[in-house]
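A single protein chain has been omitted from the complex, and every remaining protein chain is retained in its original position.
The block that comes next holds chain A.
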Amino acid sequence: MSTPKPAPGHFTILYFATATSFTGKNVESLPAPLSLRKLGDVLEERYKGIKEGVLGHSLVTINLAYVDIPEEGEDDVIIKEGDEVAIIPPVSSG
């Protein structure tokens, strides 16, 4: 199913499970381009505590595919205009 396009110069970010409760949102637009390595800082700026509380154990996808957050010395990934990023914390219950 196709998803709404973000505004020009932006990418879409989706929040799932505890990321939704932390941000109070399912989806929003953020300015693109953005380095994937900086994504954590950008979100921390908006949602204090999200790095430790959510991002530290969540996986991240860009355009529905898993991405590793690059560490120091590794090639960075650039989130481009129109991309869809998702923050997926593990769900453990059942």
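Simple rule for what comes next: a contact is a pair of C-beta atoms (placed from the backbone, for glycine too) under 8 Å apart; a residue touches a chain by one contact, two chains touch by 3 or more; residues count from 1.
Assume contacts and distances are computed from a predicted model.
According to its UniProt record, the chain left out of view corresponds to "Adenylyltransferase and sulfurtransferase uba4" among "LANO_0G07052g1_1", "Nucleoporin Ndc1", "Adenylyltransferase and sulfurtransferase uba4" or "Glucosidase II subunit alpha".
If you put the missing chain back, the residues of chain A touching it would be 1-4, 14, 16-18, 20-22, 24, 26-27, 47-49, 52-54, 56-57, 59, 61, 64-66, 68, 86, 88-94.
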